[in-house]
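My questions all concern the structure below.
Apart from one protein chain that is not included, each protein chain of the complex appears where it belongs.
Going in written order, the chains are labelled A, B and C, and every chain counts its residues from 1.
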């Protein structure tokens, strides 16, 4: 952990822990109203739910290098990046609960979180967020700012046309753009080896004449260093990078996934190497923080997250007719045909 | 020209020469009815016209290694590959004239030539033909045949999502697939350096773990050798290849292109190195053929092409109502709504 | 052959699909299935469950997330004589591959003057109602219906699902086969009676281009598709109590539309309501209204009613989603407006 400031280490721990606690709580509330018989459309949080437990290092150890002027685009599995990027937690949970107070007034849902204040967005179409980040990077270059744009994707998204077109554009125009590939081995039920013709997506950087990095075994420290270099290079106008990190998907693709396609030992093995626990132990060993510090920090985190959930639970639902608003900047209400 | 059979050399020459003469004649007939004022919709050959003068080596020196069981897909600039693949010349020209006797009964036109007898197809959407060839290669593998599928594209098409998705699939499934990239430096008016983030698309093979080859300066002999290796490897189940050949675009992107975007010296310089003349001289030097042989061959070629044009010119136009046929295997005529 | 009244079994929509696929794959080994998660997973909406174990990875192929790649590959494989069945999980995702669908799959037979045949079936799940939001709840019926060269079917009941899927597989033309998530009878979604039905065990075909009168009535014709047919039938029961006898037509074929069945019904009821889970503008309500207004005009005694998703994206929050997707209640309201016109 040489030359990583204690502040950064604590920040990374805090964000990873916040995300983990957030997701574990979401895992529970998602099941409300879905028992004894699971029904995806029932309960206070209906629809698909993609959780990121185990994938926290990718988000926290990259985003620690970003400011609110830097852009992040994410995917259908967006909570860990959203939390690291500083998306308003209350409004984010309220959105997931479909409340009027949510980021999108309940119109978006968990796959569609937009917080322009911290330049965060995500979406449900694999690969589609990559060019959005390229566009933000283009805007930054046009404005002469040293702001960067980072697209987070899964390893499965590297085989979409959007990936290729976006990387070529970013490289061609030498944009401050980084793509972080969270290789959790799976695209739903399709293993990386059955989807991607190369074992490491870092080599794909060669196809664009840019820099490619791989981070092994979900290591928050290694991810921190690699990201630092990539972000600094981007800010200096030295062009885009591809970063692929081996990470862990503890849960199913979405909640309710029977997971018949992977063997039962995989996850327990991964959990033995839990990245948050690893970082905590490291920091204790290196005396970067005491057991007390962690206890205090964890308590703060639980309280913050719990409060945000409360806010969401206690918020109002939108009115049915609100569905007709926000299609365009001006209201559509009077233009409706029926 | 060591270890290239005379037969192959003569075949390559014949196909290149046939294509060149075909295109030069097309250049003329295309202007019929379009003078004194050029009108793209007028004359016996209306619509867009993309000619391949100067790009013959890519087609002839690859396709010499193929049989009629091997598949070729091409682009909006398809004549040189079609001729090398053995597409019925009469029906091809008839199609371009919009005649009932054409390959597509006049429904397709010059960008849409389909000859299942020799497994040739092309289309007007950049990149779209690449996955079609991947599918043919998949079919060959499923049948346990050693037949190969070759997709011909321009260098501009390497930046489409279709290119990336197709190459990854072909590599992943280890298919007998080859993509030949005709780098004529231009995608309409956009120079390769303004469109592609790497100078050579051969390096992009690394992104798929396959073999990449580049052929310099439009050389038919080098293209022959490289293609031979790639085709043999594909037949042996050793997987896909990318071949990029530097080639020449003598004419505008399409006929009528003002070409204000490239300087006037470019084409004359290229023509000094005309690949057909180069091959002819080489063969004379190496005594592979005599001036007499060439004279005789050329005469045969002119006659064959002229006859095919005659056939087209003398063929009937379709009936207006024929437009309603061939939408589905059974006739649509009675189902039409108006 | 038509459905035989012999041996039948109660199956869900999902099981009906699987049975059709299995029986046809046994019959013809030029058929193979490609798509994301069609293998071990068995299809996100249960369309291929068990087929990977029965037929192996050669004939039930998982793909990367490369829709243009593998749907484009279906063109090449079909041109070579195979009969690919390709699934793309949600209809919403087709935006990444529409070019292959409308410029190639739909047009190659025509552009080749009939020389090239592309017997491809594209299967995809449609529909909302379970809070999956704007990018996972669409039907996009008309987005496919508008484009020439495609037959687009959307069966409702298990019997039609099996029979029309077999017809689609045996057809030499490209077919878009849309199945509705809620009608698959999946254990993890809403359970509705319509997703269960008697299905003959043997293979049989149901014509692709015919609508079906699923309830006779004399007062008004209600045309629905998939879940809208189910809601229309519910509404019809309620309306009957009010003395209004609605005739309900299950469209089944989005393209071509079976005009005859619709016009004949309207010539009897003189009233028409079209209900659609797709967007209002340029949707099914538009096309059917136009057909009747131009070819059945004199049979109409009242304005045509249109009920569809108002031209808004599908919102996530349940209260708003319920508001935009038509249901038996909004159907009843519309009918009462039309009849008392």
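Here is the rule we go by: a residue touches a chain if its C-beta (ideal position, glycine included) is under 8 Å from a C-beta of that chain, and two chains touch if they have at least 3 such contacts.
The structure displayed is predicted, hence computed values, not measured ones.
Within the full complex, the chain left out of the display is in contact with A, B, C. When the omitted chain is restored, the residue from C:57, C:81, C:95 or C:187 that touches it is C:95.
Among B:15, B:77, B:90 or B:107, only B:107 touches the chain left out of the display. Per the touch definition above, the residue from A:29, A:62, A:138 or A:231 contacting the chain not shown is A:138. Among B:39, B:199 or B:314, only B:39 touches the chain left out of the display. The chain omitted from view is touched by exactly one of A:130, A:195, A:231 or A:270, namely A:130.
Panel shows chain A; residues 71, 73, 102-108, 112, 114-116, 119, 121, 123-125, 128, 130-140, 142, 149, 161-162, 165-166, 168-169, 172, 325-329, 335, 337 of it touch the chain omitted from the view. Where chain B meets the chain that is not shown, the touching residues are 37-41, 46-48, 95, 98-99, 104, 106-109, 111-112, 123-127, 156-157, 159-162, 187-190, 194-196, 256, 260-261, 317-324, 327, 332, 335-338. Residue positions on chain C in contact with the hidden chain: 68, 92-103, 106-107, 110-111, 133-135, 142-143, 145-149, 255-257, 278-279, 281-287, 289-290, 292-295, 297-298, 300, 302-306, 309, 311-313, 315-316, in rising order.
Assume only the chains that are shown with their structure count from here on.
The chain with its Cα centre farthest from the Cα centre of chain B is A. With centres defined as mean CA coordinates, chain C is found 35 Å away from chain A.
Chain B and chain C, compared by their mean Cα positions, are separated by 40 Å.
As a whole-number value, the distance joining the C-alpha centres of chain A and chain B reads 45 Å. Multi-chain contact residues of chain A, defined as those touching 2 or more other chains: 159-162, 194-196. With touch defined as above, residues shared between interfaces to two or more other chains in chain C number as follows: 63-64, 66, 68-69, 96.
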